[in-house]
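Yeah, one chain of the complex is gone here, protein chain that is, but the others are all in their spots.
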Amino acid sequence: MVGIIMGSISDLKVMQEAADVIKELGVDYEIDIVSAHRTPIKMVEYAQTARERGIKVIIAGAGGAAHLPGMVASVTTLPVIGVPVKSSNSIDGWDSVLSILQMPSGVPVATVALNGAKNAGILAVQMLGIENSSIAETLAEYKKQLSSKVDDMVTELKKTIQ
Amino acid sequence: MVGIIMGSISDLKVMQEAADVIKELGVDYEIDIVSAHRTPIKMVEYAQTARERGIKVIIAGAGGAAHLPGMVASVTTLPVIGVPVKSSNSIDGWDSVLSILQMPSGVPVATVALNGAKNAGILAVQMLGIENSSIAETLAEYKKQLSSKVDDMVTELKKTIQ
Amino acid sequence: MVGIIMGSISDLKVMQEAADVIKELGVDYEIDIVSAHRTPIKMVEYAQTARERGIKVIIAGAGGAAHLPGMVASVTTLPVIGVPVKSSNSIDGWDSVLSILQMPSGVPVATVALNGAKNAGILAVQMLGIENSSIAETLAEYKKQLSSKVDDMVTELKKTIQ
Amino acid sequence: MVGIIMGSISDLKVMQEAADVIKELGVDYEIDIVSAHRTPIKMVEYAQTARERGIKVIIAGAGGAAHLPGMVASVTTLPVIGVPVKSSNSIDGWDSVLSILQMPSGVPVATVALNGAKNAGILAVQMLGIENSSIAETLAEYKKQLSSKVDDMVTELKKTIQ
Amino acid sequence: MVGIIMGSISDLKVMQEAADVIKELGVDYEIDIVSAHRTPIKMVEYAQTARERGIKVIIAGAGGAAHLPGMVASVTTLPVIGVPVKSSNSIDGWDSVLSILQMPSGVPVATVALNGAKNAGILAVQMLGIENSSIAETLAEYKKQLSSKVDDMVTELKKTIQ
Amino acid sequence: MVGIIMGSISDLKVMQEAADVIKELGVDYEIDIVSAHRTPIKMVEYAQTARERGIKVIIAGAGGAAHLPGMVASVTTLPVIGVPVKSSNSIDGWDSVLSILQMPSGVPVATVALNGAKNAGILAVQMLGIENSSIAETLAEYKKQLSSKVDDMVTELKKTIQ
Amino acid sequence: MVGIIMGSISDLKVMQEAADVIKELGVDYEIDIVSAHRTPIKMVEYAQTARERGIKVIIAGAGGAAHLPGMVASVTTLPVIGVPVKSSNSIDGWDSVLSILQMPSGVPVATVALNGAKNAGILAVQMLGIENSSIAETLAEYKKQLSSKVDDMVTELKKTIQ
Partner (left out) sequence: MVGIIMGSISDLKVMQEAADVIKELGVDYEIDIVSAHRTPIKMVEYAQTARERGIKVIIAGAGGAAHLPGMVASVTTLPVIGVPVKSSNSIDGWDSVLSILQMPSGVPVATVALNGAKNAGILAVQMLGIENSSIAETLAEYKKQLSSKVDDMVTELKKTIQ
């Protein structure tokens, strides 16, 4: 199971895409709101108990001075994927990106693109697909769809420029 | 008493300036190493017990994805001063600055300039000088010294350009 | 009493949040417009007389080449909190942030996030709460509310994703 | 087994840290030079055959317009970790970071900090530790070491400031 | 013939300007969608066969971590013009610009301004006009039109300010 | 007479170039240290009395949160030229540039390049040369020298590449 | 007389403010469109003949890779004021600012804030006011108006917060 957390309900419109793609790829997830700055104790407990509760990968999204992914990573040994959110209080997303990406040695966060929650979901499934051949096949199928969507675009292009 | 903390011993060469100016201005301090990412539980305990242990202002320095000042501020009601440190793993200091400055509503960190530990020390003493007229006088005296150092510079300039 | 100043009436929509949260936390404030560049003499007088007029912390907001917080800090020994305002003439807020944050040694400004006036208000009250246990209790209560608002968000989330 | 690749021998001084920490954590790795721009066909073959050759996670480091991690990720369904290298032709590392991090929807790269090869290694091992309790225990032990190194720093600090 | 490619149909509104100006200058072009990350094998084939199919210059537009221009350039010896597109997933265009411009030694991409597809088209025609005096004359005529459009602007200005 | 001021003796190595070129162009200058943050009252007096003391243009250099040029401009009606200095406490010069350049409507500062004190000196002389034909001729002669220095470079180049 | 030029009619909405304030301050101006890139020969002629045609200061506005101010400055000995315009093809204004501000030694451009045409106009008048006491008085009066507008704002503020 993938655990998806975010610092505020306002991040849901971005983070929903992680949940959607994980579901589409046939993997379970749970979703919760955990704020590094407003519920620090809940955050520590979430991270400490994640593995025993059956969570295998954590996706954490946050904006501005985004401490949630890094702090969760400091407490658990599970891989943590960080989604920099371009929140309303962010300076064009640079604060979100840098405060998630630039973690010190010893405590990695797997950072994806600004607002890249969909990719966070795919990445989480890729981690689960390392040993699971069924998931790996689903991912290979997904890659083919990406390619065939480009074929559809080419068809659309041909119509447009005629 | 001012509590000075930093994420790593490598930050000491910057943070020492905070200690020095606080001492120079006649105020007590204690200094410790508390890492948000390597000792998260110690960090929470430090922040939770700071007020009762007699600490009145906390100065926290960190570099890169610098979560220490903001995380300490999330746990205590004391004012927290953040010093962005241009550490070896920082991208020209931008990550340190943004991950300390851009805190979300509800949890402020009083941020000073990159490597501005001396100003963090002065700011801490200014907070203590709000109600304490003796400290306020020391600060007024310090301001006069700043001005007279400029006079010394003018003297030096006159010699240089003669 | 907290003194709130800003460089232009156009900054009021941002700075009002400082006033509101200070009032909510039970502390008095006064509010004024003081421009570093258009009323430099009034600015110097404001800063010189602030302590004797009963002001204990100054919050100064400005945008673009934002000199007001730093210049006020150069004249008073009170702590000065700077709010970088993303004004219409600002380059994405970077000028506002850097011209407030990057003060030289000797003259600190406690800088908060871009448009972070609410946090400036909370920080001012935290400074007053150092020695005042009643204010400290109000702040502890405020922190609990932050946490319970996250609980409300979780309830909302559960409804949304059902 | 973790596959470590880089675009040039000049990246080895950064990427060696990934190899070292993976070895320290008891996991096998292989290391190779694969250039997106100078050996594009070899790159495609590397990525296409990685899973069948027993590679479970790929770590790819590159600098400047760093296309290696993203291009490898476009061909394989294995998780790919990207290490932005601050190479001699990079503009302060910004090009390396952005050209690895900002991948389009569908093709994630798990990006770590600039020159953060050590964290890439740890992250790779964390992925392998999702299902492997022995590796998970090694990681938990590693986390304890991080914490005890801070204790050593505190001891050093006490000596320094005496 | 000029070959115009882009990573997604969403780039067409920018890239259309390249096609339009090439046509206006009397040169043939073909246009296609080729995605570095979703159709990597098609991309390699496109680049490998471009010269023999009669393409003389390739214009490639992409946004975010924009790998298409550089990867095409790695496979062909034809000149490749890169158009950084400010796509919806881009951080203000910086990622698009840097991941196209900052190519390593040996594999140049002729980069034009952000969203500068029109200039990419003109540049492609300039390359074809090196040896072709008819095209060179068309370009000289085009330059005169640029100048006479400024004359029209002056007329408009005179009316406006009267 | 041109008045040259700077915030600290450490800026002299940059600002000396302004003095040197003004002298070379045959114009008088005076030089002083005036700090916006350490001697705010002296700064106001300097600016208020500059015109009556015979100063016709003011050149002000400062680094970091560089308030000196803008504050002087707020008090005088003389043209003020600002030199952003890349001081030791500056973030790569961006703070110096932005806090001088981005002045609000009503109070201009004529900003030159980072560390561009020489150009500040030339610009000051150009202002004095508006009505003074002798100075204008000196400037025309200076322009010829710039051109003939390029001729010297060409000679040097020919030797180098032989 | 002040000469105002811009690279395109689309810059007029910004540059009009320069004309308006110059007129308001009682000084003559002429306004024209001169493009560095589309009418380079006209640009050179404009700059070469400006002084003899009675122009005393040139204000040049341009956006993107903004070469007009610097190129005009390379040909004339008159002071040139550069206005970086945030044009539609600009990357958040950074290109406009840097390509005007960062002139090499020998050829200064007096740069004002992004879109700061009004300040360019005031600066031009300040240059003319160096020797002209009537203009200097007008400027002193203008400064008083700036100050009294702040008084009006204070009145408005008092009404708002009642």
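A, B, C, D, E, F and G are the chain letters, set down in written order, and residue numbers restart from 1 in every chain.
Note that in this section a contact is a pair of C-beta atoms (placed from the backbone, for glycine too) under 8 Å apart; a residue touches a chain by one contact, two chains touch by 3 or more.
This is a predicted model, so every value here is computed, not measured.
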Among G:100, G:113, G:128 or G:153, which one touches the chain that has been omitted from the display? G:100
Given F:33, F:81, F:97 or F:110, the one touching the chain that is not displayed: F:97
Of the residues E:91, E:107 or E:153, I need the one that contacts the missing chain. E:107
Per the definition of touch given earlier, which of E:31, E:57 or E:91 contacts the omitted chain? E:57
Name every residue on chain D in touch with the hidden partner chain. 8-9, 12, 19, 31-35, 37-39, 42, 64-65, 89, 91-92
Determine and list the chain G residues touching the chain excluded from the picture. 7-8, 36-38, 40-41, 44, 63-67, 70-71, 73-75, 89-91, 94-95, 98-107
Tell me which stretches of chain F touch the chain missing from the display. 92-94, 97, 113-116, 146-147, 149-150, 153-154, 156-157, 160-161
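What we mean here is this: only the chains that are shown with their structure count from here on.
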Would you mind checking the shortest number of contact hops between chain B and chain F? 1
Contact-pair count is greater, between C-F and A-C, for C-F
From the C-alpha centre of chain D to that of chain G, how far is it in Å? 51
Between chain F and chain E, distance of the C-alpha-averaged centres to the nearest whole Å: 42
Rounded Å distance between chain A and chain E, as computed from the means of their C-alpha atoms: 34
Residues of chain D touching 2+ other chains? 94, 97, 101-107, 113-114, 116, 146
Run through the chains and report each pair that touches. A-B, A-C, A-D, A-E, B-C, B-D, B-F, C-F, C-G, D-E, E-G, F-G
